[in-house]
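The other protein chains are all here in position, but one chain of the complex has been omitted.
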């Protein structure tokens, strides 16, 4: 089938920063993203798990954006500003998409 | 370690269409997939979140299939038929797998 | 923005094996990973779903590690030892990361 | 009547809804986890179905049951036609969206039914236990009317296939509602005695938390969806319930239901679906805009019925039946 | 006896299970969220443990406690050997799968125990409070027997390592059951008074929802797993409980337990694990097919015990103890 080149950006960020990130994405004209839950993890600041948590200050989510390659830099800059002083991981992968007119 | 080329297909689709998609995949002889929850997101049809929802008509899931490259087209065609008239995003990424005999 | 090459390893494994896997990763000096929930799926051993389950023996999770390319082999070997005799899928994707000093 | 309205407005149930609405509009991060919301709705369906079944087992099966079920089906088929014409006349909505919305108003909202029942029992009025079964019967027909409206003349029949039929008729809420109704009927007062302190005593409290969540969702819906609704659509959402209630009143009197039964049939006719129909529309009518029908049903009509409608319908039913 | 069976079959608890089973077999999308199901199981474990502890604190500690615990351990070790031989004789199952299944039948299902206790208390029969501790003691030994069966002669010992030991002995259900048992014992009637309206009054109602979920899972299991079971295996799932119950009966009489105690020991022996043992098998015996043991335990033996077994065991215990 006909596919088109795109970039898949996955940003793992603290839940408490989620809204700030998605608002920054929207300001950078990123119109589509999905948010996946993360159950736990480990990093330089120790390991964590969401089980039994009621705290709003812990835990992370993964925000996924599929975008046209030429829009990547604007997205990364917007994301970086939010992620900069916080913990979090940003990865970019090459991918192909169906229905490119959507992006 | 010995790895083998494969394709990673990630289909974000409405929860209500999940069963139709997985049945289409099975008809196309895709034998393995995993389904990840999606907590929320945003797109051309507005933004949404699963929090507090009891509705069965809203929300999306992400279906992930790892397949042999030569099986990609059959999969995409099967998926496209379900996704076509619905909202949803399909991406394909090149990857390497361990234990290729499983796919 | 400045990005750096890295590998994205995604391991889908039975929940009951999660701790064994993450401990193996830690022994192999993999310092960061995130764990995503998986809601259901299908494979050679049939299909499953987490809905309504109280059993600890069923269900899978997806462990994601972003690592420097030169650390990939150590990671795969550690993971393979745990996954070997169990069901599970391991994929490796090339990606770019921001803030490479973190990995 | 005014007293009734004030009592209703100041009940913990309605105030909990208002709290949720306020929190969402004020962009508080208050939220009920999805799993908890679903568990609450399972509880409410189980309890309301079971109690309906026990009532039937207590008072014996009424000759009117069959007629009431039929009346429900007729209302569910017919109301979308009224709603569609009204909506097209009053607002600028396109055919597809209008048909989708119309389908919601023929079907029913079980929480509105629960809230109505709860006001009834506070007022010490007993209704026919089988109204629960009437509620279940009214869920699906409206979906057919909506699809028919959209495809009149064209080959729209294929929008309904066996799979969708199956999903609609065996959707979780219907199965649980009718199933627990059957269990209540079979086990009767003895069964109720065993689980009374689970499904009766804490019921109103659980309903408060559930309505808090409904308020949160309605408020989020308003924030997201208010831009898609014109004044005509909002007017529709506030007046269509009255038309539905009037139809329910007529039908209830025709059937000779009790005051409580008439009132519940009014509530069912006045309410708009937000579980079964939206799901069916996403499958069969994906080109209709979900923001429109969800916002109208959840954020306009539901609050209207909860606050103003229910006491009004009760007063009307009492007046009309002399009860 | 027939009356007892009919009463049991028509109790809200059993009918809720049947409703879940029906919904799953009819492919309804009715489902209980995973988090809610887990919360319900925490509640049941906490309540049953606590009440057991309070009973012990009320009636004093019985000289038979030690003996009963030992008897439980012996049953749990021994029953898998019987089950294995029986299964290999009656069905075409391979050694590994048969050993895994056998392990499940030596261990216990706590919901079956809860359902049994609930029938007992409906019948006004009091049992030894420490039977809860016996239930906990019977969870793990069967796992060792299963692993021994699989590796007789070969170097299978390494399947059990310290980590797995730790997981089995400190799995969440055991810790919660024994922990709440201890809390009930320590705080006694005074503690119970404080939380009675949480753990006693709504108990049967919560159990209904839990069994609805068990029905859903059993039904899904049947749909998925029925192809992996031959007639012999199904026959095993329906008759092995009787063998287990007989062993429990003998042991209970030997110990001189009360009627209720004998009945609960029968229930424990007749029931098959679906939480602790499947988890252990996935770790230590990944080559065994989980569809086989989960389907047998959850979709064959559990419904059998719930519907037919429990009243039968009660009748047998009453007959044998003259109680």
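So that you can tell them apart, the chains are marked A, B, C, D and E in the order they are listed, and the count of residues begins at 1 in each.
Just so we're on the same page, contacts are C-beta pairs under 8 Å (C-beta built on N, C-alpha and C of every residue); 3 or more make two chains touch, one makes a residue touch a chain.
Values in this document were obtained by computation on a predicted structure and should not be read as measured data.
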Neighbouring displayed chains - absent chain, whole complex: A, D, E
Touching residue (missing chain; options E:59, E:194 or E:227): E:194
Identified contact with the non-displayed chain, of E:39, E:268, E:284 or E:310: E:39
Residues of subunit D (touch criterion as defined above) contacting the omitted chain: 10-12, 15-16, 19, 22-23, 26-36, 39, 122, 197, 201-206, 208-209, 212
Positions on subunit A contacted by the hidden chain, ascending: 14, 16-17, 20, 45-58, 85-87
Touch list for subunit E against the chain that is not drawn: 33-36, 38-39, 42-43, 46, 50, 166-167, 170-172, 175-176, 179-180, 182-183, 186-187, 191, 194-195, 197-199, 201-202
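In this text, only the chains that are shown with their structure count from here on.
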Chain whose average C-alpha position is farthest from subunit C's own: D
Mean-CA-position distance for subunit E and subunit B (Å): 38
Separation of subunit A from subunit B, taking each centre as the mean of its C-alpha atoms, in whole Å: 18
Junction residues of subunit D, two or more chains touched: 33-34, 38, 171-172
Set of subunit A residues in contact with two or more other chains: 36-37, 93-94
Inter-chain touch pairs (all): A-B, A-C, B-C, B-D, C-E, D-E
